[in-house]
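I'd like to ask some things about the structure below.
A single protein chain has been omitted from the complex, and every remaining protein chain is retained in its original position.
Our next item is subunit A:
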Amino acid sequence: MIRLNLRLRRTFLIIWSLSLWAVFAIFPPAYQNYYPTPADRHSFLLGMQQNAGMVALWGPLEDPPTLGQIVMWEAGSMMIILGSVMSVLLFVGVHRRSEALGLTELQLSTGISRMAPAAAAFVTTVIAALIVGLGSAGVLWLSSLYVEEMPIGGAVSSGAVIALTMIGSTLLAHLVLLFVDNPASVTRIALLTVAGSFIARSVADSEEFGWLNWVSPLGWKTVVHPYVADDWRSIVLLALLCAGVGGLLLWAERYREYGRALVTLPTFTRTRARRIHGPVHLASVLHRGTVLAWAVVIAVLAAFIIALTGSLSGWMETEANVGQIFKDIFGEGDMKAEFIAYTAKLCGILVATYGIQVIVGHRAGELDRTVDLQRSTGLRRWVPLASVTAVSVGGVLLGTLAILGGGAVGLWTQESTTSVDYDNLVPAAWSQLAPALLLTAVAALLVGWVPRLTHLAWAPVVSAAVLTLFGPILSAPQWMIDLSPFEYPVSSTSGEWTTHLWMGLGAMALMGLGLLGSQRREIL
């Protein structure tokens, strides 16, 4: 079964692994180029240590600020988040999704043990995690051939922590899914466990609740201290923890009924059937779980990160070179305003992500033929995609309001907040609307005209995220960074809305074209 799982997910594994290694390989030379001397790296360390917002995002930086540690601090954090998403998607795909599709039933009919599919799914994920971890260690070791301060011990412990984090995230998702009955929600809830793990890690690092890092798999990097302490004792403990929890979860699987939760949580039971008022209402009923869950995550994230701006006031007055480091990251201008804009951009990327997710869901409906069912009622051909697009636009709007609301709550909790901060938050949040709509519209265009290329709908948002978050570090030319639609934030004193107006008009045009495509094409 493990071999079958690996065979079925071969393309997924190859694409994810190669992409992660390729992205990881870019960072060591980029950081060496950006912080060439020990003095530069020391200034960077001082600045980052004092910025609770950055600590919340990527974790703590420790003395001495070696290049290896800086690589693992930011790029390593991205690696463990993306690696966790990969391993969770893989596990859910070969386990609960496979059950929902009836494929596991086929496997069980051959007389294998009831636990075997879950065990095979877990071992498949462990193998994938080990491959990614081993490859990442290899990438870091190869980097050490031409980049200083990246000893092989750090590379190996980094690879180990990446693999362990992927396994830990899978186990966390597996644990939560034992309480989830609805097969339509398993992927979403599993991904939300990664988001929850990130928030727990952020709280642990910024509020100094060290124990919480043991609970959150994304916090295991902080526990191991790659390139600083390379704490192999912790690595062994975490490996034992994974083995123990994995064994317990597989034992629990014996008692879980096929396709059901181990323990069904009480749910609100409707006494009357919902009235569905037309195609848009149907699309909103079908997608509102995704939209609301993401909006809540974004609001919490915005509130939490922006609440950390309170700590900015202190370090803004420190050494000039520290300030320079932040100017490099956030740009020129008022540091607090720039940090609010940076947080809004980060959340804006997430808003675009779920806007796209809703559109991509329409293609899934075409493949499972529920769109045929809609069309059989006499709807115009473009209506099903238009309905989903309308819900997606509504979701993007809700996400923008979540940035605004969450950010306002975050500022409200801080004594140092002034009215200027609110004045900066409002345009910063609204300036995420047009970029998110534009990227969502690209997805609608693709689904409308070339549904076979639906997966490419993710490419623009991934590219925009890389350019916005890492463009300066990777020394990308400014014209290239400016290609990211998130590069046009507006504050009370800077930025202008003309670009946003054009982006909004572009989004409407692309959506219109997408609907035209869906009117003309067949559903294959």
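The criterion applied here is as follows: a residue touches a chain if its C-beta (ideal position, glycine included) is under 8 Å from a C-beta of that chain, and two chains touch if they have at least 3 such contacts; residues count from 1.
Everything that follows uses one rule, which is that contacts and distances are computed from a predicted model.
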item: Name per UniProt, for the chain absent here [options: "NADH-quinone oxidoreductase subunit J", "ABC transporter ATP-binding protein", "Pyruvate dehydrogenase E1 component beta subunit" or "Exporter of polyketide antibiotics"]; value: "ABC transporter ATP-binding protein"
item: Residue in contact with the excluded chain [from A:183, A:405, A:472 or A:504]; value: A:183
item: Selected from A:26, A:115 or A:523 as touching the chain missing from the view; value: A:523
item: Sole residue of A:137, A:180, A:282 or A:351 that reaches the chain not shown, by the stated touch rule; value: A:282
item: Full-complex contact with the absent chain, from A:3, A:233, A:274 or A:452; value: A:274
item: Residue numbers in subunit A that touch the chain omitted from display; value: 182-184, 273-279, 281-282, 285-286, 289, 368-370, 372-381, 522-524
